[in-house]
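All protein chains of the complex are present and in place, except for one that has been dropped.
As written, the chain order gives the labels A, B and C, with residue 1 at the start of each chain.
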Amino acid sequence: MVANIQEKSLYLPRLAKMTKKERFTEKEMFFEFRFDDGSNLNHRPGQFVELSIYGIGEAPISISSSPTQQGYFELCVRAVGRVTNYLHKNLDVGSYVGIRGPFGNGFPYEKFKGYDMLFICGGLGVAPLRSLINYTLDKTKRNEFGKVYILYGCKNNQEWLYQKEVESWLNRADVETYLTVDKCTDSNWKGNVGVITTLIPKVNFDVNKTIAVICGPPVMYKFVVLELKNRNFKEENIYMSLERKMKCGVGKCGHCQINNVYVCQSGPVFDLPTVRKLQEAI
Amino acid sequence: MKPRVAFFDFASCEGCQLSVINMENELLDIVSHIDIVNFREAMTEASDDYDIAFIEGSVTREYDIPRLKKIRENAKFVIPIGACACTGGVNFRKNFYELNEIRYYVYRDSAKYFDTFATRPVKAVIPVDFEIPGCPINAKEFLSVVKSLLIGKKPEIPNYPVCVECKLLGNVCMYDKGEVCLGAVTRAGCGAWCPSNSSGCEGCRGLVDEPNKNSEIEVLTKAGLTVEDAIQKFRIFAGYFEEVKK
Amino acid sequence: MQGYILTMDSLRNLVQELMKTYKVVAPVKKETRFDFCEIEKFDDIRLDYDTSILPPKKYLSPPVETLLRFKRSENKAEPVFDTTPVVLFGLHPCDIKGIKHLDQAFSENNNYDRHYLAKRENALIIGLECLPYDYCFCSSVGSTFAKDGFDIMLIPIGDSYLAEVGSKKGEELLKRIQAKPSQELDIKKAEAFKSEKEKKIVRRFNKVNASTVRDLMQRTWDHKHWKELEERCLACGSCNLVCPTCFCFDVQDEVHINLDDGERRRIWDGCMLVDFAKVGSGENFREHRSQRLRHRINRKFNYLYDRFNSPTCVGCGRCVRACTVKIDPVEIVNELSR
Partner (left out) sequence: MNTNMNINVHYVTRIEGHGNIVVDIKDGKVERCLWEVIEAPRFFEGFIRGVYYKDVSEIVSRICGICSIGHTTASIRATEDAFGYVPTEQTVTLRKLLLDGETLQSHILHTYFLAAPDFLGAKSVFAILPTHLDIAKMALRLKRIANDLCDLIGGRTIHPIREVVGGFTKLPTERELRDLKKTLETEALPLLDKTVDVFASLLPKIPNFSRETEYIALVRDDEYAFYDGDLGSTDAGRTDVHNYKSWTNEYVVPHSSAKWTKNKRESLAVGALARFNLNARLLLPKAKAAAEKLGLRPINYNPFMNNIAQVVESIHAVEDALIQIDKLLTRGIKEEKVDSMPLKEGQGVGAVEVPRGILIHDYTYDRTGHIVHANCIIPTNQNCANIEYDMKKLVPEIMDRPQDEIQLMLEMLVRSYDPCVSCSVHMVKVNFK
């Protein structure tokens, strides 16, 4: 029927060893994994893996480290269900998990060369964007991009992910970082209070040479896009990474389908004009 | 250390506990993974030191409440098993009658000896961790929950209707045979037990989330039931659900 | 349409010959209906069946299919490929088209699903021309006749069958049982049968056809009819599960009672079910029944059109038959195009 078929199962993961595990918040943890043979994942920022634990299941998780970081990859996982809770509670450094992927298209960063970068991250949305942020900020790549703006919002002051790194962004002269919390529950918090859209007016970007990249909870997209449009942002310069339910990661199981696209194949990264054509995307 | 497991019963037929005892082929394997420390139907000893409490039966009297609260304090996981415990089961039918009238109807002069109140499921009294519905529970599902607990995975009871399992099995639909069936609005997990035996689903596992009850009643009446009988049909097992109470 | 002639006896011969080396699956009677089952003898087969409860795809992509076997303590897993040779016998043209869609779906984008393909490569398909029954509407979706996708196609001509050859394997088989080549007259009869079939199809789209139904769908995405169906649809998923071209699945792990060995399985899933598009954050991307129904119907007539170059509905009518409230793609299309 079809020539040149791989004799492998699409669903068979390879093993990776957990080499770091660190708690960020009550719900989110940071993990570092390595393959025993030292090989790289060879991913693009914005891609994801299917993380697999035999007996428990599989879950798609964004790769949070930049491909410029060699020999390992990082994930940030929120405990919501079977796989994610098991990873949090039952597995420790030294344990193995299954990895399939990387899957998805990832960010077309070649196209971003020469542009200023505006990152808009809501909550866990920082996980996939961090991969691209760190790629952009990597000393070997930094000169390929212009200014870097990072907008990052959380529910409250207890919810920051990658706190140390966020501090380092705040301290970098070549990055403008803006933080906000939805609700101020902590008197130590001196920064902005309000949803992430309230940060956008504060940023002085040049709409002619800036790429906006958005990732966050589903409700966020519409409002961020609206706010960017208010600032005359060009639609084709707005990119977003979408979340959908996924079971296979290889364009078969159908759960991630939005109209005629499968998010795991054509996404999870889309530019706004494409998203506009999809009726159920945001 | 092996997890310590306890079974408790309230107003019930004890068929759910029996379903556990009836797992002859698996029983020896199960007891190799757990310590059963409380199982009145099968053993004399009893202990208050347990991790997992399976509760059968519905709550029908004052006396049950402190007992349940104690169980909640002792156990890490409280898991109601069976329709009685999860939704009141057939016992809930009592609530559709006038309480005093039904007491006197059944016990006449001796009715005064009964303290009884409207039937309620366990979760109406204490918080529960998850439920295994069904009348009786399906041993396969019970086993799968136990296995999940043992390996540290959150057990999952399906949120799709019995129709799904019925179709997966390739059964002839009951409506095709001129019989009625509640499979389209009833939570799956039983393996479409009744339809697979050529008998319409009676809804013993309770309704799925967001059941389209009006449409289902229309289906039942089109199949020949009166509206009254169609509602009665839901009340065999699913009286507890808001959609049916009304 | 050059082919061979099979009398009832030679058909029996053929099946018996096949049963020696293959698991033969064919339509048999099941209570009030028919279904594809492994047969024990030729006489089990009901050549006069209308449609089966489940599509024959269940032998290529089973309702529950083991993908991997694993051992937790060793973190080891092995894929499971089923290579049992199977004959799918008596498939109507719509189901043959359905399998063609699956062939594509499971090998698209360089993602070859060996679990499906291993079964598919070991399957022989013997088709059977049919007449319409109460629910089907193949002419509206262009699946009335199968041009390919089979090894042999049987067309009734009186007491015998014209066996059309669809593959080398099919041809060899027919030669092995020494079937006689067909004559001019046989071919005429077969053509007559087919045009008779076409005439008998009464359920059809009123205003659109297989290639324009897609534009209709795009125009009517916001039509109020979808909302009307919200009231009726039970969101039971039956329509998905009986469809020959639904291939969505869920994946679940099951461990053995020793808590160490286990299997990763895929199970048919359906986009009509409430959790299908619901994610961990609680967001449900198709929360309402009407949205899910619109998704399903669009998936059949619109969303996948570009990939498959045709509607993915094959007009078998199973979904209508399975639906207790008789939600019917034909009625929907006709209502939308009114």
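Heads up, the rule we're going with is that a residue touches a chain if its C-beta (ideal position, glycine included) is under 8 Å from a C-beta of that chain, and two chains touch if they have at least 3 such contacts.
Computed from a predicted structure; not experimentally measured.
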Omitted chain's touching partners, listed by label: B
Touching the absent chain when the full complex is considered, from B:Arg4, B:Arg103 or B:Lys213: B:Arg103
Hidden partner chain, touching residue among B:Ala6, B:Ala53 or B:Val90: B:Val90
Which of B:Glu14, B:Asp129, B:Glu210 or B:Glu243 contacts the chain that the document leaves out: B:Glu14
Interface with the undisplayed chain - residues on subunit B: 9-19, 21-22, 24-25, 27-28, 31, 36, 39-46, 57, 60-61, 64, 89-91, 93-94, 96-97, 101-103, 105-107, 109-110, 113-116, 135-136, 193-194, 196-199, 202, 229, 232-233, 236
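Please note the rule applied: only the chains that are shown with their structure count from here on.
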Two chains sharing the most contacts, counting C-beta pairs only: A-C
Innermost chain by mean C-alpha position: C
Subunit A-subunit B separation of Cα centroids, rounded to whole Å: 42
For subunit A paired with subunit C, centre-to-centre distance based on mean C-alpha positions, whole Å: 39
Contacts with 2+ other chains: residues of subunit C: 72, 255
Interface hub residues of subunit B, defined as touching at least two other chains: 151
Contact footprint of subunit B on subunit C as seen in their complex: 30-33, 35, 53-54, 58, 63-64, 72, 231-238, 241-242, 254-255, 257-259, 267-268, 270, 273-275, 289, 321-322, 324-325
Of subunit C, residues touching subunit A in the complex: 67-68, 70-72, 75, 77-79, 81, 103, 105-109, 111-115, 117, 120-121, 221, 247-253, 255, 262, 264, 266, 269, 271, 276-281, 283, 285-286, 291, 295, 298-299, 302-307
Of subunit A, residues touching subunit C in the complex: 1-2, 5-13, 15, 54-58, 78, 80-81, 84, 96, 98, 217-219, 243-245, 247-248, 250-255, 257-260, 265, 279-280
